[in-house]
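Before anything else, here's the structure in question.
With one protein chain removed, the remaining protein chains of the complex are shown where they sit.
Let's look at subunit A:
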């Protein structure tokens, strides 16, 4: 199995890594202790492994690690690096938008990416954006509420 040397930025830190060409981004992150992104469907439909790649939400389960070369990846672990929770995280707590929590990191990253591209989404736009993220516990309504609450917080 061949390997490639890549230069990438993971949660703000530039790194040079030797990665197996078949390695998945999700395994690369989790093998480095960044276990916030979760494996579940492994076919890019559940959203539990969502991270931001150059700001865009991607499923780490179907992204190759070599694709990181020259790019920047952000995971849920980085959101409170400054010591404060991100407004999306705060809103998830306030609106009881989680139960088992397994989908939560992916939901938070997906919501953050939405609010970065569309800071004041409508309820329908939030619903549409979250269509690619499954939550089996909550019934979604609290999650949609949390994203709208976060939008208000970030505008304030």
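Here, a contact is a pair of C-beta atoms (placed from the backbone, for glycine too) under 8 Å apart; a residue touches a chain by one contact, two chains touch by 3 or more; residues count from 1.
Please note the rule applied: contacts and distances are computed from a predicted model.
Peer 1: Determine which name in "Xanthine dehydrogenase family protein molybdopterin-binding subunit", "ABC transporter permease", "Beta-ketoacyl synthase N-terminal-like domain-containing protein" or "Cytochrome c domain-containing protein" the UniProt entry assigns to the undisplayed chain of the complex.
Peer 2: "Xanthine dehydrogenase family protein molybdopterin-binding subunit"
Peer 1: Among A:6, A:53, A:79 or A:113, single out the residue that touches the unshown chain.
Peer 2: Within the whole complex, the residue contacting the unshown chain is A:79.
Peer 1: If the hidden chain were put back, which of A:4, A:40 or A:62 would touch it?
Peer 2: That would be A:40, which touches the missing chain.
Peer 1: Quickly run down the residues of subunit A that touch the omitted chain.
Peer 2: Within subunit A, the residues touching the omitted chain are 22, 30, 34-43, 45-46, 48, 75-77, 79-80, 85, 89, 92-93, 96, 98-105, 108, 127-128, 130-131, 133-134, 136-144.
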